[in-house]
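Removed from the display is one protein chain of the complex; every other protein chain stays in position.
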């Protein structure tokens, strides 16, 4: 992977962001942006939601961006006006997104194609991308820089893989689907939505099949993951940082919001919506057109909006149909 | 149409699948896989759902894949452990999907373009594909092998037609739509989802218009059909084996699950979902964001989830809004 390694001292970060260091030596070297739970001694992280003060106190992050009032005891902090926006800025400086490398040829000279792999006319392959054996890239497939594909992958016409996408073996992606697009992340600052840079990637396991016109966003800083054996239908949307387990079924027009986790063998029927930052336990089934707004334990079977136990939902709908007559009757009685 | 004709004897099928023949001469030649209702003397079919025993007894299929216990009297059966999975295997053997033919040129040398048809730079046309007169393929259109387009078709940039797609005359397809992608069909076997090969095609009638970013899956073994004069909006999903009648309106973000049939002049408003294997009668109207879970007679007007007569739904929603106050009042009274 070709990444420009960039570092900044805590002092430099403080100056750029107009903030004040506490409990942190100014010469500390910061080389990466990480969420609190993954941060290390050279990481800068942030705390915007007071709910996570406990997590922040336990984090070994080398520096934590906080506002003027939050109390993190002796943790090394950088006090700034807008911690979340400052986090976005830090991503820009420490994880600059490289521009796509120019190529005069459809397949970049540094790309490597495994034995038996075929790239049809009109398809393009980016710099340093590695294809396994017996892959087929149909016309109009566009693969970015620094991708890795296993053996036996077939990408139908018009599929786009953004840079750094990783596909396992025998992955099939149907026409005009997109893997690795930027997630939807903005911070409102001075009356405009400023982008949280999306510099992560997508990892797709072995034997995954992805339908047509589906989009899977890359993570903000790390991976969005689709587990081995999972089958995704057409027009499905998977948000940034989502982790889908193995052997799941995501039926057409379903959408999963950012950072949500699905266990294994989860079935989301057609047009399901799942909010962000929740967990759906393994072997759960969500009925069509439902909206899951809270985490679900293993083996759940839910339907409706908000999703509730399937039987409760069917009984409620039956009662709802009788409700107008019921109300009229009671008023008379 | 270039299809490799492959046949197997009943005995060979039995050996490959590890099954036992009953009421079937081992030397019987099987040349195709067909559903029970379309099967003939050289067809192998399958029965996985006991509900269809009657249909299976009446089928003239040359061989029917069944489990160890089902009783089909004297019909020729092959008893196997997993009839549905065995059916998938039989498709693989009897209907092998040919690989896309290589071409050094954007238009394959065996493709034929009618008078006045234009293929823009960046578009590709597959082997043996026939275009009628005055067709326009915008840049980045990719048409697979063995397709047939009538006269006056216009495909906007990025449209993908999978192999064997058939378009009538004056069909318009807007940018980045996909016609003929694989349907969503899997069978759970030994803890993984194994693919039911999708080897059918899509037939689109005259004067059909298809919006942008729409996907229409091909049938499993036969056609998915869109009737003449039907207009499909953007981001619509049509599942495998669906039959849409003539002059229907399918509004944006609607999804129709596999094997469902629509009559003529049916209107599905925006974001409608229709479950699989049902029928919606002609001149029916389904309100926006509804889910149709049961067949509907001609001239229905339904809304909601599950869809119910429109007036019933509006009355129920009005009653629902009054319900909290109503409950409180009753508790007090």
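Read from first to last, the chains carry the letters A and B; within each, the first residue is number 1.
Rule of thumb we're sticking to: a contact is a pair of C-beta atoms (placed from the backbone, for glycine too) under 8 Å apart; a residue touches a chain by one contact, two chains touch by 3 or more.
Note that the coordinates shown come from a computational prediction; the quantities given were computed from them, not determined experimentally.
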| item | value |
| --- | --- |
| Residue, one of B:35, B:76 or B:122, that touches the chain absent here | B:122 |
| Touch criterion as defined above, residue of B:207, B:279 or B:315 at the omitted chain | B:207 |
| Hidden-chain contact residue, picked from the options B:103, B:117 or B:252 | B:252 |
| Contact with the hidden chain (one of A:131, A:155, A:178 or A:296) | A:178 |
| Residue in contact with the excluded chain [from B:59, B:176, B:198 or B:257] | B:176 |
| Per the touch definition above, residue among A:43, A:59 or A:235 touching the missing chain | A:235 |
| Residues of chain B (touch criterion as defined above) contacting the omitted chain | 118, 120-122, 136, 138-140, 156-158, 174-176, 207, 209, 211-213, 229, 231, 233-235, 247, 249, 251-253, 270-271, 288-289, 317, 320-321, 323-324, 327, 330 |
| On chain A, residues whose C-beta touches the chain left out of the figure | 99-100, 102-106, 122, 124, 140, 142, 144, 158, 160, 162, 176-178, 181-182, 184, 186, 191-193, 195, 213-215, 217, 235, 237, 239, 253, 255, 257, 271, 273, 275, 291, 305-306, 308, 312, 315-316, 318-320, 322-323, 326, 330 |
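By definition in this document, only the chains that are shown with their structure count from here on.
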| item | value |
| --- | --- |
| Cα superposition angle of chain A on its copy chain B, in degrees to the nearest 5 | 120 |
| Chain A-chain B separation of Cα centroids, rounded to whole Å | 31 |
